[in-house]
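For reference, the structure discussed in these notes is given below.
Only one protein chain is missing; all other protein chains are in place.
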Amino acid sequence: MENKDVLHYFEYQSLFKVLLVLLFFTGITVGVSYLDLGALNVWVALVIASIKGSFVLLFFMHMKYEGRVLVISFLGTIFFLGIMISFTFWDVAFR
Amino acid sequence: MDAVKSFFETPSPANRTGIWAWLLTTDHKRIGLMYLFAILFWFLLAVLLGGLLRLELMFPGETILTAEMYNSTFTLHGVIMIFLFIIPALPAVFGNFFLPIQIGTDDVFFPKLNLMSWYLYMLGGVIAILSLFSDGFPDTGWTFYVPFSISTHTNVSTAVFAAFVLGFASMLTGLNFITTIHRMRHPKMGWMQIPLFTWSLYATSWVQLLATPVISITLVLVVIERFFNVGLFDPSRGGDPILYQHLFWMYSHPAVYIMILPGMGVISEIIPVSSRKSIFGYKAIVASSMAIAVAGSLVWAHHMYTSGMSDTAVFVFSLLTFVVAIPSAIKVFSWVSTLYKGSILMTPPLFLSLCFIYLFSIGGLTGLVVGAVGTDIHVHDTHFVVAHFHFTMFGGTGFAFFAALHYWWPKMFGRMYDFKKAYIGAILLTGGFMFHYVPMFILGMQGMPRRYFDYLPHYATGNFFAGFGAGFMIIGIFLMVINLVLSLKNQRDVSSDPWGGTTLEWQTPSPPPLHNFLTEPVVLAYPYDFTGVVKRYSKEDKGE
Partner (left out) sequence: MSSQQDASGKKLGMWLFLYTEIILFGGLFVLYAVYFAQYTSDFAEGGKVLDRLYGVVNTVILLFSSFAVAASITAIQKKEKKIALAGLAMAFFCGLIFLIIKYFEWGHKIELGIFPNSEKLVDGPPGQNIFFGLYYIITGLHGIHIVIGMTLLFVSFVFVFKEKVTHNRFTLLENSGLYWHLVDLIWIFIFPLFYLVI
């Protein structure tokens, strides 16, 4: 397996922009928590957290420029996590 | 062959001598053998514990164990067998020894991490031994269900910590193997040239990596509950005990695929070699291995039909369980089809593999009985289940382990064992096995509960017969192991390829040199292409 990584790095300005985006979404999620959206609140919070997480993942953790193996295995892990949580609800949601 | 120094003569790192050439080695082959030594010890110990259990059950009432001792004994038997034998055995012994060789490289990707995994394994074993003392080994069963595992005064925390440490070893081995397979394959070995044993290790490694952390956190929670009484699983404090079972089986069901996948990989190696014929359906076996790994993570709650979980969950998990049976069956069809019209060479590894196919099929079919809700309600927590999982775990993985031992022994040690004694041992083992476990199916259907130290009088006959079967089984096991060990007294005179194999481990001397290969290995475009082997053997016109 040849190591044909083109060594890529993000410039400081790009990283800083990502930080600003993260802070922005942090503000959003705090703000939304003051609105009463009922059952929707937790889902909105999770979506925003996922967006923030994606920025950390794609940029700080460099996933945007990683190969197939990492992308697929990462998604596979999240998939398994999703099964762990959702399949438990086959039980607890229908008792 | 005497001129070539094997890895036994060449320590790595080179400056180590004596015992340190083993304890501080980073050579994957030595690490594999160190695992073998420890694993055989734990296996034989757990076999004797099993013998004690069956001796107790041979006669109604207390025979040789008190009720409390019986509970601790079956817990210990289960914990050792599962965490110290069945889960690690094939990957740690044969995966370590042969994975790098099968892919044409000289070691795993992280050799020092590999050694650390062995130390973690040994540490886990030591901690397990420690938990035998003072308050006594847990009496909860290897499943450690709450609330009893939280309230019982036996050494649950220590034992569970042992399992935690062992889980770490398992995870790190999986991590090592995945990285090795991705990054260190011989340049000519694409994914579709990888041997089936290595493929099985690849699928297994993903399950080891992703499923083990679930049991890790679950066991941590048990300890936290024992010490801090948080109440996460305590109904009087808002908790739900069934959630413990969900978390526990989220690992422990995929764990059975960790147990069986490498075993299937071994059989997929032995069958084509013994048939001098390419395996039927290489791609189907690859796909089914990965499918089993994925689908196996969707079915955990089929261990919980009677737990009190919702009917919907019961239905869904049962349906999915039937789905996961399909890829396993595909493999059985492939093996049998490979044998068909093959040029069969009977050897001990083949004999054990055939026994595997038979016993594992019974295990799998009875798995459908427990997997179907209607029938499971009747047999859950009875000896039917005990028989089912012994057919799959012992008749399956256990026999695959013995088959692997007999298949790769000449490669690892350069010596051949006595075939006749091997056959006798295997026959005693298989015959004893049937005699021992088939009565349990019947007893289970008649209603005899599992994990009970005593039983109603009308179960006595079945238990008595089962005890006899156990005796034959144990004799067979010891005979096989002693036969193998005795072979070490012979001369080191085995050729590179005593069986006529096509995978890369048969292109190197027996035992292999330190860096695995003397000459550049020849990677076949199709890993089970026997034309060369057939040509060689028909030209030579010899026996072996």
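Going in written order, the chains are labelled A and B, and every chain counts its residues from 1.
As a convention for this text, a residue touches a chain if its C-beta (ideal position, glycine included) is under 8 Å from a C-beta of that chain, and two chains touch if they have at least 3 such contacts.
The model shown is predicted, which means the values in this text are computed figures rather than measured ones.
Shown as candidates are B:120, B:221, B:261 or B:359; the residue that touches the absent chain is B:221.
The hidden chain makes contact, of the residues B:51, B:136 or B:239, with B:239. Interface residues of chain A with the unshown chain, by the touch rule above, are 3, 5, 7, 9-12, 15-16, 18-19, 22-23, 26, 29-30, 33, 36-37, 41-42, 45-46, 48-49, 52-53, 56-57, 59-61, 67, 69-70, 73-74, 77-78, 80-81, 84-85, 88-89, 92-93. The missing chain lies against chain B, touching residues 106-107, 109-111, 171, 174-176, 178-179, 182-184, 209-214, 216-218, 220-221, 224, 228-232, 236-240, 243, 246-247, 250.
Here, only the chains that are shown with their structure count from here on.
Taking each chain's centre as the mean of its C-alpha atoms, chain A lies 37 Å from chain B. Taken together, the chain A residues at the contact with chain B in this complex read 1, 69, 76-77, 80, 83-84, 87-88, 90-95. Put simply, chain B touches chain A in their complex at residues 182-185, 206, 210, 214, 240, 242-243, 246, 250, 297-298, 300-301, 309-313, 316-317.
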